[in-house]
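One protein chain omitted, others in place.
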Amino acid sequence: MTVLVALPVLLPLFAAALSLIAGRSPRVQRLLGVGVLTAIAAIAVVLLLETDRNGPVVLQFGGYAAPFGITLVADRLSALLLLVSALVTLAVLIFSIGQRITDYGRQTASTAFHPMYLMLCAGVSLAYLTGDLFNLFVAFEIMLASSYVLITRRTTAARVRASMTYVIVSLTSSLLFITMIALVYAATGTVNLAALPAKIAELDAGVQSSLALFMVVVFGIKAALVPMHFWLPDSYPTAPAPITAVFAGLLTKVGVYALIRTQTLVFIHDASWTVLLVIAMLTMIIGVLGAIAQNDLNRMLSFLLVSHIGYMLFGLALFTVLGLAGVILYVVHHITVQAALFLTSGIITRHTGTVSLQAMSGVAKAYPLVAVLFALPALSLAGIPPFSGFVAKIALLQAGAAVGTPVAYAVTAAAVVTSLLTLFAVTKIWVGAFWGKVAEPHADPDPTDEVTVGTGSTSKGMLVATGGLVAVSVLIAVFAGPLAAMSERAAADLLDGGAYQTAVLGADGGGR
Amino acid sequence: MTVNITMVIVLAGLYTVGFYLLMQRSLMRVILGIVILGHGANLFLQVAGGPPGEPAFVGSAVIQAMVDPLPQALALTAIVITFALTTFLLALAYRSWALLGHDEVQDDVEDRRIREAAERDEDSDDSDTEPSEAVAGFEAPEASEEVPR
Partner (left out) sequence: MLTAIAAHFVLAAVLPLIARRWGRGAFVVGAVAPALTLVLAVSHADDALAARHPTETLAWAPGIGLEFTARFDELALLMILLVSGIGALVLCYYACYAKPGDRAVGRDSALLVLFAGSMLGLVLADDVISLYIFWELTTVCSFLLVGGDGLTKKLRKSATQALLVTSLGGLSMLLGLILLASASGTTRISEILADPPGGGVVPIAVVLILLGAFTKSAQVPFHPWLPGAMVAPTPVSAYLHAAAMVKAGVYLVARFAPAFSDLPAWWVPIVVLGLWTMVLGGFRALRQHDLKTLLAYGTISQLGFLMVLVGAGTWITALADVTLVLAHGLFKSALFLTVGIIDKRTGTRDIRELSGLGSRWPVLTAFATLAVLSMAGVPPLLGFVGKEAAIEGLLTGDPKDLALLAGVMLGSVFTVAYSLRFLVGAFGTRPTVAPTKAPPSGVAMTTMVGIPAVASLVLAFAPWIVEPVLAGYADTYPLPAPDYHLALWHGLTLPLLISAVIIAAGYAMYRASLAPKLAGWIPERMSAQNGYRAAVMGLDRGALSITGRLQAGSLPTYLGIILVTMVVLPGAGLLAGGPLSPTELRAWDSWMQLPLAVLVLAAAGTVVLARRRLTAVLLTGVVGYGIGALFIVDGGADLALAQFLVESLTLVVFVFVIRRFPPRFVDARPYFRRARWVKAGIAAVAGTFVAVLAVLYSGSRDGLPEASRFYIENAESATGASNVVNAIIVDFRAFDTIGEIAVLAVAATGAASLILARARQRPPSLAALDETDGTDETDGERTEVKR
């Protein structure tokens, strides 16, 4: 069983290598990619069932007990996120394969895409599973390096600037990450996540809270918390639709995951958390206002992404079981829905030939299926019942009301306002793009740029992949009961921390 | 743990220079900034390990006299990773220069458009003309207005 924890990392790593070697055979590459991601999803299911029944599954890599070797840990939270991520990456890969076949034909090899995509998946998996702070840095770097390559592929004059913004900001956050590790090591002498809480508890209060907030900054850049979010809407929308989908759906959530993991495991809850509530409120409001100001469909979705990261920070900052359960539900919902929206946006722009909402019209009449594929996740994003976003939102609002401090009430109210403004933004898309007379597709504005906007048909693979994601988001709502119960157990684990530490360090609480 | 002021000053200097270069317009300076920041971060890892000592070779000295080997190992990994990404960034700069003919980090076009729209909007605040897309029709006016029911 324990070896299963390593497979979600090792499988895509080796598959990436194989895929690189098999660069001239697109069939092999496609089979490798789909096969490995399916396998990860299956492993994630097994891990999820196992951790839910018997507690965290731990692999001490190389056989060295924690805190000496590197530990891989799957607990309920990481197994759940691993599963959702595997499903989303799989759907995006199928979409991408469908798009490439439509655009370039079956035989066109793509040496870089598949290996880099698998590397990205390996990085994401490692980030969820690792129990070591420095290894988490390595996981981030694998993920980010592959994302740099993916976002700069086939870059054109218009897009190179945007990818530069992305790469430079991400590198800055990586360097701050190293700085943070140095700070942690200077203060505690360990980088093992399970061993940290005991050491951190001995530190002065000022050191503790400043370290916690330094981590918020480091991971907040990745998760796009206000005021460290500006880079995101400038860079994500310029990538090809499937890449944007996986970036928006997953990469920000890996930041959120790192926030949840470090903040709950390592730090005690104190007054400085009020700061987090305020950041959460700012993120929600500034993000959604940004969305309303946009005319570009993808930029609008990107700002909505920023806005809804605020919800996740909100639940985390409440630091109650219900709040954290809400965050977990929200992350699971949001990964799926945001990816589905970006994929649908990719299909829309292929049909209309433009990303400008003002220039689109009548998509619902011309492509009713696309309208459904957009409407379901969009309503879900706006938190309209009975979709997945509503379930997660309800949990968060109840958690906010239950905490009952003035700041908590204020943020709860802000969450409701954000919900309304999200609906406003989504309606803007619906009314602008979907209603009205059917319009002729616009001519491709930049023929040299074949990725951002390209007119063309959509293949079945793209629709099936998008539909699959939408179905997953509906299933999240249908099975909200078991999922919420699982999230609550995961949240209780997180707040308690004992199960994680015992599983990693052994019952005596540390080393030999 | 005692702290060595000289090294702390070096750290402060490296981070300051790195941060300053990061905020420049020339892509080449930004990359140099990242390299220097990388040096700073790696040095910091080493400093975080404690005061200097004998190199960590088994048997070469008593354990208490040895320098902490773990931060060195971490720094080694970090150095290689930073190098790899710097190389990639240089390639991106190269590509950017090939495409754009300069290496300046420019402002986002769409953001500028929105900023200008906002400024226009504020200038025209007194006049009662409403923005065409406002008031929840959300779109430009069109020809046919009769209700087909």
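The chains carry the letters A and B, assigned in the order they are written, with residues numbered from 1 in each.
In this text, a residue touches a chain if its C-beta (ideal position, glycine included) is under 8 Å from a C-beta of that chain, and two chains touch if they have at least 3 such contacts.
Predicted model, so just to flag it, every value in this text is computed and none were measured.
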item: Candidates A:Pro56, A:Gly290 or A:Gly310 - the one touching the absent chain; value: A:Gly290
item: Touching the absent chain when the full complex is considered, from A:Phe95, A:Trp231 or A:Phe319; value: A:Trp231
item: Residues in subunit B touching the chain absent from view; value: 1-26, 28-29, 32, 35-36, 39-40, 42-44, 46-60, 63-64, 66-70, 72-77, 79-81, 83-88, 90-95, 97-98, 102-105, 107-112, 114-119, 121-122, 130-131, 133-139, 141-142, 144-149
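Operating definition for what follows: only the chains that are shown with their structure count from here on.
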item: Inter-chain centre distance, subunit A versus subunit B - centres from mean C-alpha coordinates, in Å; value: 20
item: Sites on subunit B touched by subunit A in the complex; value: 1, 18, 22, 27, 30, 34, 37-38, 40-42, 44-45, 47-49, 70-71, 74, 77-78, 81-82, 84-85, 88-89, 92, 95-96, 99-100, 105-106, 108, 110-111, 114, 118, 133, 136-140, 142
item: Interface residues, subunit A side, partner subunit B - complex; value: 134, 137-138, 141, 145, 148-149, 152, 155-157, 160-165, 167-168, 171-172, 174-175, 178-179, 181-183, 185-186, 191, 234, 293-294, 296, 299, 357-358, 361, 427-428, 431-432, 436-437
